[in-house]
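Of the protein chains in this complex, all but one are displayed in their positions.
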């Protein structure tokens, strides 16, 4: 519900980025100002829709009267050829906002689609796919939302909402124990603490400190299984590193609670969606 | 040279996106304020560097005294293991800005790398790889620059800097001729005109109107060859659609002048680069 | 159509510039909050209207329900005494936004008017009046649009949308040839190249390089005529420098394609327009 | 002293307005990144300098190391050919910021020059030239400062810093007395009250209410003289309307305290200043 | 009337400050998107309402269709238990904007309430309570307005709208006379001049210079009385320093015109107002 406030400025800025000072000189020259037209967002490939509200906002910033009929809302699966939404309004607005609307919609749907695919590969396991802070500058809120629409969960939204002690923090603190102790002293009562471990010995150490989550970094499945056994449900376990469509099922089979995947937000290919004018 | 003005606000906003209101609660708890440290940006995979100036700016916004030794500048090729740059300054600044710096650097280097790979595949041909307006919202200037660092060229930066008459414009105008005539009347004397054509008949029509560039959309190589022959150097030809690592050489071999590739900016995978603390 | 996005922030900021923190202390003291009134924008001098949409936006930011009846739209000629538009709405909004609305409308109409006057003086010639980048900081998009409403054309909108090689570039490059060659190598396929020349010898040199436009700087009419003859239609010619109401006809008579005029945007006097309350 | 905070954002935005997304494609192509150069701001016409600090800021935003030698500071008179300032720094910065720097400097110096000329015409009288709120959107603070540099004074900076009761306020209030009474009740103890009057009868009425200033609107000199005699120094008198180089001396001779001139800020021609590269 | 422009950005930014990137995760999880609800702003303590328009704007930014029934408008007195306004709209919007709306409303009403209390204590005297520039960063316009709603007046809105010569200015100038003379020379014709004096000797000196207001700083009532007698109505007198609920009546009884109170805006306790859901 609060999304509008979070993306209004971003969509305006993106339209301005495309318009420059002279505006859409092609459309302004060719399309009569009063022409009304209809156009449909159509999936060219199968996937999961995300960012439709943002796309709609882009069109409406250029034509507040633009009407929309939604075929497949945010979070819905689409097959190639499915109509996601149909717009009717000023022809100029449709053509001028097209690229901005698609740049948001295709990227976010690509993220939701990749997330959905990974989730499907591990559905017989308890593990949950979560995204990381490896997001596109300026788009984190939207990308994190797209991961949820695809069935995944969110890791930290920023450096501020949980403690995640990584290898460099441990090295600087001189060990896991002093790192966790300093963090616990500093953190608020509503802040969870997660520690990254590379070995089972480190896991043992973190474990003794009663942290909320352990991040098992770059461990092969066999080692992950052993780690999960050691943990025995007393804290959450997160597997990280080398997660791909090929490896995700084996990782999930180790029994970890969470599998974090950076490439969902930094390298998932855009979903191919086009805008077709309707006669 | 003018880049600073173009990305200063963006980097500040991206750091704020990661910091929230509470800041980096892990680092603030664990790392002493006065600790000085060194860390190196190291390529984990081979590629082309882009966005190093942006990454440097991110670190310096948190520590203006941060010193940098550049190993591989923007535009340079890197092998896995190569050090791109080494930073020395406040340990907190290194840890807190790490993700922001990498989110820019990995994305932009990924674009430069993919561009470079495509360019290498067609180096025996005259065709040039160019990117499109299918860019990430807010990052267009940086992404277009990354394409250049990878050896490619830029298509339009926005709707404002050239006329590109697409299928929907033609349909609305009632043909190529009226579309081009309206555009020519509207356009300034420094504005070039490009027309998208789907068939050789359309090409003929556009051609007679002396447009500057024809966009040959989704044509198979044989048809492209025929188009190039028809054009015979009297205007520029651009091939678009279905350009992949597999198809690009065959397309270039047709003799087209330009090959535009949307996925360079919307779906090129990030280049894997890490920040390693130096003992 | 896209204008709203381009001037919304500007009009809000201009109203705030006038309101300060205390607002319109005169109107707030004297005019009852519920008073409805009507007022008309009336031309005090003849000219061409430009900026009416901006003026309307200023009033509506203070009273979204403000109704408008347009008498003479953007681009229309007005005689002294003509009513451009009549507004009905909150009396306070009319009085408080009056100066902001007029500051935009009078300036932009002044530019359109001066442009229109120059165009009328050369209507028997093919030359087109174009404006330059000598615009008011922050108002370039609006001022360029006003020139079009007055019948003129636009030169570059910025440093980014065409190459214009000037004397200093030539001096640094060590000649016209190296300058043009560097620019051509750097420029995209949709970017035109213009070169400024001061002598016929330079013209010859530029000409041989097949540039798109030559800027004939500060040449007297006789020299311009000779230049036009030399060019013989093979590229566009632009006359620049010392263009005034007195000289423009003679310049146009030389046969140049374009006459660029800096003072249209930096020194055209505002058109006198007032806001008259209607009983 | 506080000027920097007031124009920093404005100069940045103006440079961005000129750079677009692609930047200065001519300079970037032709001028080597490491080239150092010198260039001088030279007056082409006589006048008064204003906005030099803004121009310097424009150059330094692109090259923070740019050195400046000031020849004629803000407020100084210049003859044609005088060097205002000489800059030494990156050649690219000089060329890219040139237009932005000049657009500020020429406009503001034009205002200072026109003000200075009017002031010179009335120097044997006590009247002071003051500017109005008819300023360029976004530039009010700078333009008001330019008027002062030219020897003039400032009227209200906005709707918030003094009460100015105009004809429409009087009409709505039902007379001068109720208007002044409402304003006095609303205004703070540090707020002065000025009333616009069109007739001597109105003057009498305003006068009886002990307002701080009366604005004598569009009165011919003879009537102004009579008004001044009536006032007899008991409040300030301001003449407004039809003030030109031709009429200003006669108006000043009537003995009014202030002469307000809208065109100083909305229609004063820019002062011709150029940037000459120094060998 | 102009308030909307003055607080729209502020309320948006404050909502974003509370929402972060993830938004209201409690409400989004628990409250169905389609649920409609009603809730009332209810005073828990007696006071004066201020900021209701701001609170309404906060709710409407999250639900533009939110309906409002106002019980006690801005400026009204409320008893504990009084309903200030009742809202009906999306349940999520009510819960998510609640804290933002209350943070504005309670603070501003606290200021209005404290002002009203002080005013009541001196109502038999002519003195007026005025606030200072000791306001909350970013909220000055709203806080100054709240003081007026509570029955007080406003001192300067900023450093720009009147001259106030303080002790340090006098020390630097080398005396009251040179300070006032420099200020008078610099100030516009609509700018009043106030001088801070600490002793009756200084008062005498200021007085002779015909300043508009004297600020009698930190004087005990007896000395204030003497000062008022000396002034004898020839300029305004302002008492400042040590103004509390305990001292204000005695200060007013001295006959001063104005009593300025910094703590009204920097330390007045918030008025306790809650949002109660209506069954």
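Think of it as A, B, C, D and E in the order they're written, each chain with its own count starting at 1.
Here, a contact is a pair of C-beta atoms (placed from the backbone, for glycine too) under 8 Å apart; a residue touches a chain by one contact, two chains touch by 3 or more.
None of these values were measured; they are calculated from a predicted model.
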Which displayed chains the hidden chain touches across the whole complex: A, B, C, D, E
Contact partner of the left-out chain, one of A:52, A:97 or A:162: A:162
Contacting the left-out chain in the complete assembly, out of C:20, C:51, C:91 or C:138: C:20
Contact footprint on chain D, counting only the chain that is left out: 1-6, 140-141, 144, 154, 157-158, 161
Hidden partner chain, residues of chain C it touches: 17, 20-21
Where the unshown chain meets chain E, residue by residue: 10-11, 13-14, 17-31, 35, 37, 91, 95-96, 99-100, 102-104, 106-107, 110, 133-140, 157-166, 168-169, 171-173, 179, 182-183, 185-187, 191, 263, 266-267, 269-270, 277
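Here is the rule we use: only the chains that are shown with their structure count from here on.
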Other chains in touch with both chain A and chain D: B, C, E
Given chain B and chain C, the chains that contact each of them: A, D, E
From the options D-E, A-D or B-D, the pair that copies B-C, where over half of the contact pairs coincide: D-E
Rigid-body rotation angle, chain C and chain A, from Cα fit (steps of 5°): 120
Most distant chain from chain A by Cα centroid: D
Geometric centre distance via CA averages, chain E-chain A, whole Å: 44
Approximate Å spacing (C-alpha centroids) for the pair chain C, chain D: 22
For chain E, residues that touch 2 or more chains besides their own: 20-21, 154, 157, 161
Arrangement of touching chains [line / ring / star / complete / other]: complete
